[in-house]
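In this view, the complex is presented without one of its protein chains, the others remaining in place.
Let's look at chain A:
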Amino acid sequence: MTEFIIRRLLQSVLVLILITILTFSLIHLAPGGPFQIMLSPGLSPEAMETQARNLGLYDPVPVQYFRWLGDLLQGDLGYTFKNHIPVGQIIWPTVSNTIVLMGAAWFLTLLISIPWGIYNSTRVYSLSDQSASFISYLGFAMPTFWFGIILQQIFSLKLDWLPLSDMYTMSKEGDLGDLLMHLILPVTVLTLGFLAAYVKYSRASMLEVLHQDYIRTARAKGVREGRVIYKHALRNALIPIITVVALDLPLLVAGAALTENVFNWPGMGRLFVEMAVAREYSVLMAITMIVAVIVIVGNFVADVLYAIVDPRVQLNKRGGKAA
């Protein structure tokens, strides 16, 4: 197991390095790169050159890459091109804002979808199962921004029960009650979007397990139905669900640009779109890196969780050989 973890760790580092090279070169190959964008169009050619030299933009791309990597290893994400503000100062607040929003939506999704999916797997085509299907289709079919606008129209503009947008009311920053009020609409939109997939997954995953021989055996042995479902079936059914959950982990940080835009949530998804328009490549690079790290961590966590949930992984542990 230790050997397995070490190997996975080394792989992850390699993947990360490849990602940095790929993103860095893509950004520097793109036409109209940071160089042209940051320089004032009214500048004389001489002044432009002075500035470009001051900022080290004339160095070869590999030199720039290693300088950037060196800074990164020291935790320095660089500066914005346009106004020389530390990138970290811009990104970190949006990361926490996005985690609040996405975390709430995700938590709610898991809380609803997994039990509901399991329940439905034992009562296929019941009213509950049918409504889950209906909501899934609705969640899939409805564009999130459109749903968000509808909710705004009803609950904010017509009924005036909930705030229209933003994370806090201007004068109430840091107020938990105010934050919760602001969370309701965007979380509803996001949850409905996630719910569709998760209910389907947990239901399908359970159904597959429930048709396995060992479940029939358990039932034949006279094990109580509740125990069959929750002890024998659920544990096995959770494995594919964990995979999906772990792979969705980056969403927690990457955010949902459309929803964040509609609700003017100061999160990372919105920031990424804004920075792409403004061509702030150092910020884009940093966001890409952060998300890449989380993707890798997510996969790692999934593997470790397998070991806990899957009895077959435990078997391998005893055998001393990772498969």
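Following the convention adopted for this analysis, a contact is a pair of C-beta atoms (placed from the backbone, for glycine too) under 8 Å apart; a residue touches a chain by one contact, two chains touch by 3 or more; residues count from 1.
Basically, contacts and distances are computed from a predicted model.
For the chain of the complex excluded from view, the name given in UniProt is "Peptide-binding protein" [choices: "Acyl carrier protein, AcpP", "Carbon monoxide dehydrogenase", "Peptidase M48 Ste24p" or "Peptide-binding protein"].
Of the candidate positions A:24, A:201, A:263 or A:281, contact with the hidden chain is made by A:263. Touching the missing chain, out of A:138, A:223, A:273 or A:302, is residue A:273. Only one of A:29, A:73, A:141 or A:170 touches the chain withheld from this view, namely A:170. For chain A, the residues touching the absent chain in the complete assembly are 31-32, 36-37, 39-44, 46-48, 50-51, 54, 79, 82-85, 89-90, 93-94, 145, 149, 152-153, 156-157, 160, 163-165, 170, 260-264, 266, 270-271, 273-274, 277.
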